[in-house]
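Structure first, commentary second.
Note that one protein chain is taken out, while the other chains of the complex remain in position.
Up next, chain A:
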Amino acid sequence: MIEVIGLQKTFDNGFEALKQVDFTIEKGELVCLLGPSGCGKSTMLNLIAGLLQPTDGDIRFKGESVIKTEPKDRNIGFVFQNYALYPHMTVLENIMFPLLVGDNKKKKGDAKAIAEKYMELTNIKELQNKKPGTLSGGQQQRVAITRALVQEPEVLLLDEPLSNLDARLRLKIREEIRRLVKDVGITTIFVTHDQEEALSISDKIILLEDGKIQQEDDPQNLYLEPENLFVAKFIGNPIINFLPIEIVDDRVKHASFDLPLTHFIEKRFKKSITNGKYYLGMRPEDILPSDSGPLKGKIESVELIGRERILHFELAGERVKSIVGVENEITEGTTVTFDLAYHKVFLFSFDGERIY
């Protein structure tokens, strides 16, 4: 449906927003462009929408290049972060607007019928005579999406669709967005910097950083099988623990421990390992209190968050976190031994490549 091939974008001031990006999106997929601010995700969206011109590379819809096509002829619906609803029009007028302008204008009656059909779908029929200024953030969001859908585009582009909403509403609206775009069957791309949002609703996540794709995968894999250190650090909350270690003659050495490499599972190695410096990446839930194990630390503080208990301790000056169940009554000041879930931890080379 959408192919992005060797896409590059360098702005007039010399900033390389996208360096070399390739990906494919299937029809009906809900894809998220995720990354920290400045990673190029909004640039990517604007290039697909036709608001920016690529420096090099191609974007194809159904096999045909669209980079020379005007935005209005690309068959896309766009929802801006601030929704861009027209303040002087009612909800109904806002939604009818796309149908009453341009070359294939509809008659007012027909436009109203189409608008009403979509308003029913998004559950905003009772708002039709209100002005946007009187609506809540979530309602405005739904109006903006409905307006983007009435021209029956093949692709829906959402720029940070949830960032203007409060936390509780976000949870509700993200479910709604997913249900809605799946009902309509429209191919959807949305941009966010919030990993939780991305993980919870997308079919596929494209994680961007520094103008390049770091990983393109289904949400769960991004967490379980990160391709590099950046992905491992970006995804997951609390953030992954990583310790600089040295591998010397089949032993894994850190200032606070020294364990044999044979503890690691052989088939999880992506390539043969040589002596040298590496990072050991461990998710907080993969560091478990145990009777015996390589890690040992004095608990400095304990955070209680609902059903979890986060233990903070230090290993030779490096801060480490472990998550345990709330029923595990470890208190501050006690010294605890931890074991590793070897089938879930990672090893990265110093330049970030995943080795294990």
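Rule of thumb we're sticking to: a contact is a pair of C-beta atoms (placed from the backbone, for glycine too) under 8 Å apart; a residue touches a chain by one contact, two chains touch by 3 or more; residues count from 1.
The criterion applied here is as follows: contacts and distances are computed from a predicted model.
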{"item": "Per UniProt, the name of the complex member that is left out, chosen from \"ABC transporter permease\", \"NADH-quinone oxidoreductase subunit A\", \"4Fe-4S dicluster domain-containing protein\" or \"ABC-type multidrug transport system ATPase subunit\"", "value": "\"ABC transporter permease\""}
{"item": "Sole residue of A:I25, A:I76 or A:I299 that reaches the chain not shown, by the stated touch rule", "value": "A:I76"}
{"item": "Touching the absent chain when the full complex is considered, from A:G63, A:P87 or A:G133", "value": "A:P87"}
{"item": "Chain not shown: contacting residue from A:A49, A:I67, A:I273 or A:L288", "value": "A:A49"}
{"item": "Options A:D12, A:E64 or A:D103, residue touching the unrepresented chain", "value": "A:D103"}
{"item": "Interface with the undisplayed chain - residues on chain A", "value": "49, 51, 71-73, 76, 78, 80, 82, 84, 86-89, 97-98, 101-104, 151"}
